[in-house]
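Only one protein chain is missing from this complex, and each of the others stays in its spot.
Entry: chain A
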Amino acid sequence: MNPDDDDVGHSRSGVSRRTVLGSTGAVAVAGSLLATATAADAAVAPDAVGAPVVTVRVKVNGELRTVQVDPRVTLLDTLRERLGLHGTKKGCDRGQCGACTVHVDGRRVLSCLTLAATTDGREVTTIEGLARGDRLHPMQQAFVERDGLQCGFCTPGQIMSAVGMVQEGKASSDEEIRERMSGNICRCSCYPRIVDAIKDAQKVMR
């Protein structure tokens, strides 16, 4: 996180967090349960009537979205259950597999450990926001060409993580790629082809 995140939030969304949350940042308490994830997900199912709701204005893949969320709900569940973006996958839901990797303000993070309420004023990019129209992102293209997947479940997370990794600085060896991508587990063990794809993509990425 950098110190001028707040400015990003203000200028791009045009909304001050203060006006949304009030001067102390205390949330409004609504009478109904507006925003919870699926009932099947016990971890976020509400257990108190009248749970507080937070208004979140967040740019997702370039588009400003406003959602009201229970402060317990993760960014992952918000993307999948509220915004209809199912590309981001839920593997472990515990920060251990990397399947849920997205970018927040340009940095790769785990959406399963990010509370949606903390993304107000931020910019989120998911796998759906990577291509430019019909043109795949170089990392997507490389995963296709190198066949960097089998079942594909980990792939959106692998690609988002790989793009973030290259943006942090290109890797100079296979070993370095493996180390810096170690937060993304692939049950099908496609690792050699994933490394090949990243090597291809980082040649053409800026």
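The rule is short, and it goes like this: contacts are C-beta pairs under 8 Å (C-beta built on N, C-alpha and C of every residue); 3 or more make two chains touch, one makes a residue touch a chain; residues count from 1.
Everything below uses one rule, namely that contacts and distances are computed from a predicted model.
Going by its UniProt record, the hidden chain of the complex is named "Carbon-monoxide dehydrogenase medium subunit" among "Sulfate adenylyltransferase subunit 2", "ABC-2 type transport system ATP-binding protein", "PadR family transcriptional regulator" or "Carbon-monoxide dehydrogenase medium subunit". Summary of contacts with the chain left out: across A:Thr74, A:Thr88, A:Thr155 or A:Gln202, the touching residue is A:Thr74. Only one of A:Lys90, A:Arg108 or A:His137 touches the chain withheld from this view, namely A:Arg108. In the complete complex, the residue from A:Val124, A:Met139 or A:Met181 that touches the missing chain is A:Met181. Residues of chain A in contact with the chain left out of this view: 1-3, 6, 17-18, 21, 24-27, 43-44, 46-48, 51-52, 54, 71-72, 74, 93-95, 98, 101, 107-110, 113-115, 117-118, 120, 161, 164-165, 168, 178-184.
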